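Everything below concerns the one structure shown next.
Only one protein chain is missing; all other protein chains are in place.
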Amino acid sequence: MELIFEISTAGRRGFIPPKLDVDSYNLSDEFKRAVPPKLPELTEGDVVRHYTNLSRLNYAVDIGFYPLGSCTMKYNPKLNESAAAFDGFSKIHPYQDENTVQGALELMYNLQEALKIMSGMDAMTLQPAAGAHGEYTGVAVIRAYHEHKKDFERDEMIIPDSAHGTNPATATMNGYKAIEIKSDKNGMVDIDELKKIVNPHTAGIMLTNPNTLGLFDENVLQISKIIHDAGGLLYYDGANFNAIMGKARPGDLGFDVVHFNLHKTFSTPHGMGGPGAGPIGVKKFLESFLPVPTVGKKDEKYFLDYSHKNTIGRVRSFYGNFSVLVRAYAYILTMGGDGLKRASEMAVLNANYLRAKISKTLEVPYDTKPCMHEFVATTEPLLGYGVKALDFVKRMLDYGVHPPTVYFPLIVHEDLMIEPTETESKMTLDKFVEIVEKIAKEAKENPKLLQEAPHITPVRRLDDVRAAKQLILRWK
Amino acid sequence: MELIFEISTAGRRGFIPPKLDVDSYNLSDEFKRAVPPKLPELTEGDVVRHYTNLSRLNYAVDIGFYPLGSCTMKYNPKLNESAAAFDGFSKIHPYQDENTVQGALELMYNLQEALKIMSGMDAMTLQPAAGAHGEYTGVAVIRAYHEHKKDFERDEMIIPDSAHGTNPATATMNGYKAIEIKSDKNGMVDIDELKKIVNPHTAGIMLTNPNTLGLFDENVLQISKIIHDAGGLLYYDGANFNAIMGKARPGDLGFDVVHFNLHKTFSTPHGMGGPGAGPIGVKKFLESFLPVPTVGKKDEKYFLDYSHKNTIGRVRSFYGNFSVLVRAYAYILTMGGDGLKRASEMAVLNANYLRAKISKTLEVPYDTKPCMHEFVATTEPLLGYGVKALDFVKRMLDYGVHPPTVYFPLIVHEDLMIEPTETESKMTLDKFVEIVEKIAKEAKENPKLLQEAPHITPVRRLDDVRAAKQLILRWK
Amino acid sequence: MEPYIPHTDQDLKEMLETIDVENVESLFSTIPSEKVINSIDLPNGMDEFNVLSKLRKMALTNASADKYAFFIGGGIYNHVIPSAVNQIASRGDFYTAYTPYQAEVSQGTLQSLFEFQTMICEITGMGIANASMYDGASSLAEAVLMASRYTQKYRMLVADTIHPEYIETVKTYVAGPKIEIEKISHDSDGKISLKDLKSKIDDKTSCVVVQYPNFYGVIEDLKSIRGISKDVILIVVSNPISLGILEAPGKLGADVVVGDGQTLGISMNFGGPSFGFFAIREDTKFVRTMPGRIIGETVDVDGKRGFVMTLQAREQHIRREKATSNICSNHALGTLYASIYLSLVGPKGLKEIGELNISKSHYLLKRLEKTGHFVRAFSGEFFNEFVVKTDLDISKMKKVLFKNGIIGPLDLSKANDSMKGHVLFCATESNTSEEIEKLISVLEVM
Partner (left out) sequence: MEPYIPHTDQDLKEMLETIDVENVESLFSTIPSEKVINSIDLPNGMDEFNVLSKLRKMALTNASADKYAFFIGGGIYNHVIPSAVNQIASRGDFYTAYTPYQAEVSQGTLQSLFEFQTMICEITGMGIANASMYDGASSLAEAVLMASRYTQKYRMLVADTIHPEYIETVKTYVAGPKIEIEKISHDSDGKISLKDLKSKIDDKTSCVVVQYPNFYGVIEDLKSIRGISKDVILIVVSNPISLGILEAPGKLGADVVVGDGQTLGISMNFGGPSFGFFAIREDTKFVRTMPGRIIGETVDVDGKRGFVMTLQAREQHIRREKATSNICSNHALGTLYASIYLSLVGPKGLKEIGELNISKSHYLLKRLEKTGHFVRAFSGEFFNEFVVKTDLDISKMKKVLFKNGIIGPLDLSKANDSMKGHVLFCATESNTSEEIEKLISVLEVM
């Protein structure tokens, strides 16, 4: 498709601002922009067409199955969109007086409470804008806690080798050394290793549980004990919370800090890559370290609470991604306690069902126990045919489904990380299995079909290497 | 794509109605439905995916150029959609008391006034739901008028051979004989013929001006005189009103009744084939025949006026397609008198420009004078290569534009009826010309390419004959 | 204006050069010069912000269902609409498309219409449905014309329990072809008088028209009506949302079922647009006299399933003065709302919604009767609306209710002398018990 700049014609307009109805002010030349920005010049119709056509090049949850592991691409209910669009939610300013936004504060308060209940944590902030931002905030809280105790030598954060890249990156941003801990042959944190690794420098551990293999780490209580005994804290990466709602609470499992990915577990749309929201919950002893403000309630009035005395400060402006919070809250109301539990159950059922079916075609490591909401399969045996995991999933595009996550977690070679989510039906899963079977057959009979895939997408396989070498990062 | 029934699974649900919060009433068995309707059973996500995917199979104004002659596929501004969605417009009931819907009535009143001004008519009803419905209403008014005068022998309605099919069909529905009048070699009503045809049975003439060849009938005043002298009335098919806003008014040209196609001239979306709105305007002496109610104003209060004493009655329930009216009114406010005039000017400019360019490739009959908002070209010379107009336009689909109207008006063989509208840019027109040139070349070099077109659409050429023979009108 | 018109000065110049004229005005030279005008006597164009401000102000003066409780029906109803309906139907790919003249790039429209036809057949119990008419009233009028066309008889019987505006519409439409129209009276149960019907049917009668549930909310006895009207076409006007719990008219002998689709997911919109549906029994001769677009299944050159407009030989663009109707643009977008709505609610939802309506309306009646001010007017079973006679001053009552945030009921006294002191109440699944209690508490102190 043409770039929007390429269809621009000087002099065209797509929007007319209101007429000036007061005296005109003449800005002196010293401040004035010399050359106008080269923005496109188009009619409203041109713009609508351009973006409508662009949108039709996209795959999305509203288009089909999207089993992107670790990302929980569940269906995003439309009622949430209706609610977020209410004028009373969308057209309010963060600095208007509290008494003029009681409904907004009530919603945030209720959401905090609901997340506390689900996670078993004692205090909650809704400020972080995404999962990684939640991680950042949570680890900053841990750091602040240690420093508050004058415990300055703790400079190591333990992170499993199966962890998401945001975990080590978060540790670094917070000034920690990221200490990698190996997984054992069952895909769990290697307890013996862990015992060796902990030391007085240990600030804590960042754990994803179920982990990125989709396995619940059965040693979690033991891990908790080891870390706590060493004076460290436990951080819970809640990206996989969709697996355990109504089944277990990180707070009960020994975690001190937890983040949620509202855009994953609580069905808020992923928006081509955000906005998300990454609230964090902490145990009572960490409450005073939370960023400000949180939302409090007193005498049936809601207020912004700036009282956390050891606060890490802020991690962004204002109070969080409010309209994402509205969607998540609408979802919680709609699902209810019973529905959220059922969501986790069906998410796990779907993953186990799909794993059972796919294991007839692809190798599935770590399959001695039930998986949780996702699982990892590998196409490694197909390397013999010259077929890589990447080829395998590119071929899926020709069949109209979105591929799973590939090459993550790093500890499984040529892996596909498959998360069906609870909103997909058996019918959809069965069709997906058929596609996997077909492609596996093609891999052996006609590997070229995969190596050259995709064939029928709007563009075919794109040259990543060229993109990184001949940097073209903007239109000129 | 699968039919929605084919992806249904018994037991699934896409919407949960509110719970019953009053006593349950038990309907006796004699009334109860025995077998539930076989509606699809799906989740909300299934339904959203199904329709989202269906929508992506459609061409639309929001996708690209749509020069469908006679249909005025201009851009449909998004602000109109915002306005129509206001709760105060969309969530009101036609039977609530007038004082609770003053804003709605005011809007309708203002729209009536604006349309009167533009057309030069004296009274207006917004009731008709589409152009053909307006025709029906207008001709019913004419009939009622003659009958009111005890003039019962007038049973003929004169209609040019270039007229849209709705004109003769309308005449019939009103109990008239449709009398066809030939066009002369300039594409105008043949005045000599007309003089011969008129007689004491003449109830009137239905005229489209500019006509369906895109030509303004220069003899309109003469026609008016002939018909009026014979005791008949003049009906103006306003489907082509987009050509003459701010340039001429049907009322000044001698017309007694006129309908508008708000969905054409006033930019309301065509909705895959409606809803439209087909208001009609009449001269003073016909006002009392209008359907009831119209909207009146008295002492700054708006009211539904049921006082037309010779009313033809109603042509539908309630007051018209209100939310279409909202959009048309929003458009009129946005464009203003100056903008509407400019719209007509640019619509006519676009048509003449396109005609000039295309005439280098295709034959353009009737090209001695400027055309108005549209024009007719013909691919007749390509018959020699085995290429029909249908083949020609099917090939356009491969190039991503919507074809013009074909095989209408009936008086030009193998015709393409091309209406660019004013919202299309020179750039778009130039690209269209290139496509026409390319296809014309292909027609000669490789006629099969056209005969077998389209090639890259979601489905290829469909078998109309089979559809009509092996009637499958529903899924089973 | 500008944001919709792309022409720059440069464009203008080049285009005029290409056409070889001096200026745009000269393109209008074919208009008789004495009749040429130079401007439109309307204010100049406004910017979006001010247009929307002005319209928002107008909208805010209307009392709408997001702020008021509605107990009013009579053809348009305040039902709950799932958010997904509006959100999908507002895709430009749908609403900025037109009639699917080019089937290959209109399969979205065509398949959805084909599915719609199926859904209408399913809920009405009929064999064939078209792709929509304008509204319920005009559908009925076209059905009546069709009956005469098919039977070549020009006398029709219409129940006086039919929506008065529908009758008025029919009257207009039968004037041209000169079809005689006769009314059938009703009994004290609010159903049509079978005796009257029997006495009026003769061999010149083309059709009998009844409404189910009728204008007074009462459920007509279609089986008995069918039994009496053996050799005529039985046309039934129906409210589709009632058919989740009421027996399908098709099962009770209807030849034609028409009605308004507003109840299937379409906002009240001050009465329009919605759409009319039009279904007939399975009959390949009958279908050829049917008005409107009909979508059929076929295959493409590769054998792939696809959909097209079919039986076009009935239509105005081909048959012209011999067409089965003059209808061209129908109300396709409304059918999309209905299709999405019906797909979401499914058979179980439609049934539950029916049960909610009937329970709420009966509960409302019970509570109204208890106030002592209202007496049920008709003994027949009803769906979600009913007529009561009241000793209260109706317009005063409505004013007080309005002050208390309530819209309704519908005052029947104006329409008809025999209906003095009568009102039509309606309750749907959107009326909460709190709303009902509020209504009653206001009425109790009157």
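Note that the chains take the letters A, B and C in the order they are written out, and that residue 1 is the start of every chain.
What we mean here is this: a contact is a pair of C-beta atoms (placed from the backbone, for glycine too) under 8 Å apart; a residue touches a chain by one contact, two chains touch by 3 or more.
Predicted, not measured: the structure shown is a model, and the values here were computed from it.
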| item | value |
| --- | --- |
| Partner chains on view for the chain not depicted | A, B, C |
| Which of C:7, C:91, C:163 or C:191 contacts the chain that the document leaves out | C:91 |
| Residue numbers in chain C that touch the chain omitted from display | 3, 48-49, 52-53, 56, 66, 80, 82-83, 87, 90-92, 344, 429-430, 432 |
| Residue ranges of chain B at the interface with the undisplayed chain | 9-19, 42-46, 48, 52, 56, 77-79, 81-82 |
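In the analysis below, only the chains that are shown with their structure count from here on.
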| item | value |
| --- | --- |
| A-C compared against B-C, more contacting pairs | B-C |
| Chain A and chain C, separation of their C-alpha mean positions in angstrom | 46 |
| CA centroid of chain B to CA centroid of chain C, Å | 20 |
| Overlap residues in chain A, where contacts from two or more other chains coincide | 9, 12, 43-46, 48, 52, 56, 77-78 |
| Residues within chain C bordering two or more other chains | 2-6, 11, 47-48, 82, 84, 87-88, 92-93 |
